[in-house]
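All protein chains but one are shown at their positions in the complex.
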Amino acid sequence: MPTIFFYGPKLDKEKRKEMIKSFTETASRLTGIDKPAFVVYLRESTPENVGVGGELLEDRLKYR
Amino acid sequence: MPTIFFYGPKLDKEKRKEMIKSFTETASRLTGIDKPAFVVYLRESTPENVGVGGELLEDRLKYR
Amino acid sequence: MPTIFFYGPKLDKEKRKEMIKSFTETASRLTGIDKPAFVVYLRESTPENVGVGGELLEDRLKYR
Amino acid sequence: MPTIFFYGPKLDKEKRKEMIKSFTETASRLTGIDKPAFVVYLRESTPENVGVGGELLEDRLKYR
Amino acid sequence: MPTIFFYGPKLDKEKRKEMIKSFTETASRLTGIDKPAFVVYLRESTPENVGVGGELLEDRLKYR
Partner (left out) sequence: MPTIFFYGPKLDKEKRKEMIKSFTETASRLTGIDKPAFVVYLRESTPENVGVGGELLEDRLKYR
């Protein structure tokens, strides 16, 4: 029944699969709970909707 | 002021209404807090962005 | 794989059981997903750590 | 490392910038943690996916 | 109906009051939604349960 939420950039399918597989295997091994009980939510966030250090990420990335 | 988040599939309007009504009535009755204080967020998640048992849900559903 | 979070007051065991049962049955019926796939998290929040309308709930309750 | 989530209506860019700036400055001042450690997520929610007082917000707004 | 979650260190009562007041006033002004509709959750997180840059915050703070 453990649940993992990832808030970050959009990823392509291969990366989403690998993230879910790796998070689940690590968490299953460390908690001792079987893998079928784990749910992972990949919640996309875009630079238009994230702030870092008080600034919109969209603006931060622009000036780099 | 209690708040409920539902992470699950997209639902049509009648089902969204019924879910919100039922969650709120149940929670109001059990907490003793009046219904106007309750907020319910229905947060859609798609099979492309959920992992179950270490696999992408999108892939799981395909092979059933 | 749907997941429900409830942020609200501490409840005794009978009420926690009933909330979990009711939320799960309603959500299972409306989504068409079998009950074993549902996880409900009851996340306690105390009046010392919640604000409503810009005021600490702890203070609001005191002056009623 | 503190993190703030805002669930609310879509905002235009100037308002998103101001919200991020204000939340971060306030939280930095009150916690004593430097601003670069703060992340703010603006999570849009639409009236079709929010319930208030047991009713869909979409319907509530319609009858006002 | 907007909702704000703050994940960060434990704060004393005066700071909790000020954070709730400031977040709510800012968000009310920027969204145009009246203050009574806002709920703020202060969710405490301790250095034993947070990781930054791949390290436990508890360990990071120790070696500074």
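As written, the chain order gives the labels A, B, C, D and E, with residue 1 at the start of each chain.
The working rule: a residue touches a chain if its C-beta (ideal position, glycine included) is under 8 Å from a C-beta of that chain, and two chains touch if they have at least 3 such contacts.
Because the structure is predicted, anything quoted here is derived from the model rather than measured.
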item	value
Chains on display which the left-out chain touches in the complete complex	A, C, D, E
Positions on subunit A contacted by the hidden chain, ascending	1-9, 11, 15, 18-19, 22-23, 26-27, 30-31, 33, 37, 50, 52, 57
Residues of subunit E (touch criterion as defined above) contacting the omitted chain	7, 45, 48-56, 58-59
Touching residues on subunit C - with respect to the absent chain	13, 16-17, 19-21, 23-25, 28, 35-44
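Criterion: only the chains that are shown with their structure count from here on.
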item	value
Rotation angle superposing subunit A onto its copy subunit C by C-alpha atoms, nearest 5 degrees	180
Inter-centroid spacing, subunit D versus subunit B (mean Cα positions, whole Å)	20
Touching two or more other chains - residue numbers and ranges from subunit D	7, 19, 23, 37, 45, 50, 52
Graph class of chain-chain contacts, one of line, ring, star, complete, other	other
